[in-house]
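Notes follow the structure.
Yeah, one chain of the complex is gone here, protein chain that is, but the others are all in their spots.
Now for chain A:
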């Protein structure tokens, strides 16, 4: 018997005006039919607004169908009698790790569910212990959740569900707000539950790499299931997925591109190993065994260092949190850097590597404990230096910038920066227009409330708010966090366009190597408060093995090229984008 069975499921969000008349109906789920067998690992894909979260809330009886039926382990979710039984059978983990932890101590939070359903005290204790051990968080049981990383919090949330002993667990974009390390830990925990405990898993995500190992995939769009099948069947149709603004793993994309260019490869390649094996089988005659162990590190093309080109200079900058106390933490450790006019720089590093602290120094939001910073030759810590002026010169877009929107209209919000610069009304309006035009927000939204926009649009409006100040240097801290693949590509495209058109100096802080490699000219890798690598993407990713040691990874294609080289193919290993890798492999096999 299916554990989840949806039949012609419809859900409509109805918006009413003050008198209770129906103002608008939005169909979130449109006749969804879907079956899940016990023990399966299911993934649901879809971009933001495709109805996947609405569907997840139905499985947990948080929402009830407008039409059609949904059975969870034989119970109809529309029946009030079963509400609590349904929630016990199918537990749910949400996206934001902070907003689902109720208690101030880890074990008390895990106990929250069992307490609610009236489990006797002794049993709660054993259940909590078991659940925490399953996700590898037992040693944190008496910690405060505020002290944990995002990935650890998500694992606590999973334990909280497991303590209710459900048959099925639904995870609604559990990794969207995490860094790569946290993502890997959460996924591993979920896979363990599925394999060892036989728990049915329903994973909602837009990270394609996470889907590869699942048993079955549903792709949703506009409230409908428009594709379903095994991952291999789904990823076969790269062009169709692209049309629906969905991604495929980089390896799959590379193989697809190669196949289109006439390389003899199977229809769908999901992993690096598969690609390597296929190439070996079909093009084995090209393998040269006598190749020595010579590694080709790309040559460094250091340009003549002309001091006048430098827009910012950091000279032995150090920063310590709470200096002189037992809580002292060194966030930046003797950093010296030159940033040249017009550069496009990517700063990468795992959480806590000091990358955010570093960029906050650049516009004077944090003052270093040691060292000096020069902006266009002037010491920004000089007594006479106007730090507020610096902030308009060095614009900073924070993580989740949409959280800073506050005005009644989008236009007024964008005007806020220019207004603070002391510009006259006419100039303010001009600047706001320009900025909104640059971020490509349609004009009909200019006078709307910023809170009515969709996630991606809000982010554009917030970025416009910073661009409107016409900064010479633009810093963006994780500008794509939490966006779906389409939103991510749009924002990154926009930033790189701006860099090209206006020649601004742009600094992009990120932990996604694929994003960075595609756009920037220079990468600075931070670890332990220090820049450990600094160079072009090719130079930096040549150290992919060392990067792994500090919790980072090179783009997938870099690994593919290194795999090929190690197998004896005569390729250069310095490709960092799918395009480059494709050219290189084509050169080799043709």
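In this text, a residue touches a chain if its C-beta (ideal position, glycine included) is under 8 Å from a C-beta of that chain, and two chains touch if they have at least 3 such contacts; residues count from 1.
Everything that follows uses one rule, which is that contacts and distances are computed from a predicted model.
Candidate names were "Probable chemoreceptor glutamine deamidase CheD", "Alpha-D-ribose 1-methylphosphonate 5-phosphate C-P lyase", "Energy-coupling factor transporter transmembrane protein EcfT" or "Beta-ketoacyl synthase", and the UniProt protein name of the unshown chain is "Energy-coupling factor transporter transmembrane protein EcfT". Of the listed positions A:44, A:317, A:405 or A:508, the one in contact with the omitted chain in the full complex is A:405. Residue A:87 is the one among A:11, A:47, A:87 or A:244 that touches the chain not shown.
By the touch rule set out above, chain A reaches the unshown chain at residues 57, 60, 62, 84, 87-88, 91-92, 94, 96, 98-105, 107-108, 111-121, 124-125, 128, 142, 144-146, 160-161, 164, 322, 360, 363, 365, 388, 391-392, 395-396, 398, 401, 403-406, 416-417, 420-421, 451, 465-466, 469.
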